[in-house]
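Every protein chain but one is kept in place in this view of the complex.
Take a look at subunit A:
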């Protein structure tokens, strides 16, 4: 390759959207350059068009979207002018791609070894024996244990991180010059994410590949990017080297995004909450049994294992853990959405574990929950007004009064009063989450359990919702249990943090202590894995 020709050059690319949508172009006048041996991060919020260019490069655009102008030059040749057959030759050989959800990107009915070999087979590479040899090499190269037997596994047997490694092995099978990674770590736990990012960087360095890395997470950008492109609503608002964009952002949108990145203020000290003890959990246990027939032994998972803590009025407790750590189960136990196998949950000194659902119902109004998925947590067939009044009405409030209260709540959470008569699908994710918060507050609770309540939201919306939650908590003096996988978010909003690992709390303390002097090995690992730890977004926009 000519040293002066960049690996990939996108020039004035515009992709038109079908008529009748809120904007004319999916991406407009997009230009950037990727050189061999570079990692270029494309950052943006959902709907910014960041994945669109990757799909255009791979020729994966849906049939109703056509690039209307511009060129995509791969090693100097325009991909948009190529025939489908030529494009098929380039895919996998020169450019390959890894996706966000490795489980849906892998064929569930084919062993992983066969899937990697297939990539070489369709490109007519080698014979069966040499392909087999290469499969084992690749599996070993991406750091998977025992390639010889893992080669015969089906995707469902592997963990999320292992599946992503298989995807990467597939992408590397033909030694492409360029790798496109579309949110490859978004579906993974933070420690796995750190390993995969490490792997991508290591491979990129070793092979001198160019990597186009698409992400929404500025922490990840800070970890791996050489160059950054920031996109908003289909337009590039800023591009430059990682150092320029991250530490000296110029465009107001970039500054806003960076300011919204959660970052623990490690030196902040909070006044200890001195309210009355509201909730005391003692030795809580919950075990899940699955499978197990007449002759097979059931699989037993200790989801919550001897968990104890106390929570005072006005206090925020962050429960942090990776998927499967039992953090959500703990929240569900406290709200009696699931049965408990042992221990006590004392609400105002009264044990609620032995209460029947009917006996507990009158107490429910004091313990409320904000759910994770703003799209699934609102009944699509009810108006916002109905959603907000249902709770108070079920607790005996006359409808007229509940209506008045619902309208007040809408303004409290920053929604327009006209929202009252509209349906959930008319609102964005952040607005729906506000409705979810209003629903929980409609009953004047004393305790709010927020289960991953901001993790489905874009970072700027996430910051707004977090602000709202903190504001309301101060105003109403409620206790909050904030369940999250994101240590950064927890550190920003919580008074105390409990780190959960395999059902048990392994570390408990104020955020400063947990961050600066983690005692448990797992907490140390978790903190080391936080993306962008060495970068201080606060200083960048100060």
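Here, a contact is a pair of C-beta atoms (placed from the backbone, for glycine too) under 8 Å apart; a residue touches a chain by one contact, two chains touch by 3 or more; residues count from 1.
Quick note on the criterion: contacts and distances are computed from a predicted model.
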Taking the list "Phosphate transporter", "Hydrogenase maturation factor HypA", "Na+/H+ antiporter subunit D" or "Peptide/nickel transport system permease protein", the UniProt entry for the undisplayed chain gives the protein name "Peptide/nickel transport system permease protein"
In the whole complex, not just what's shown, which of A:128, A:337, A:359 or A:528 touches the removed chain? A:337
Which residue among A:74, A:158, A:353 or A:443 touches the omitted chain? A:443
Looking beyond the chains shown, say which of A:16, A:373, A:403 or A:513 touches the absent one. A:373
Contact with the hidden chain, among A:91, A:364 or A:434, goes to A:364
Missing-chain contacts on subunit A, rising order, are 335, 337, 361-362, 364-365, 367-369, 371-373, 376-382, 390-391, 394-395, 436, 439-440, 442-443
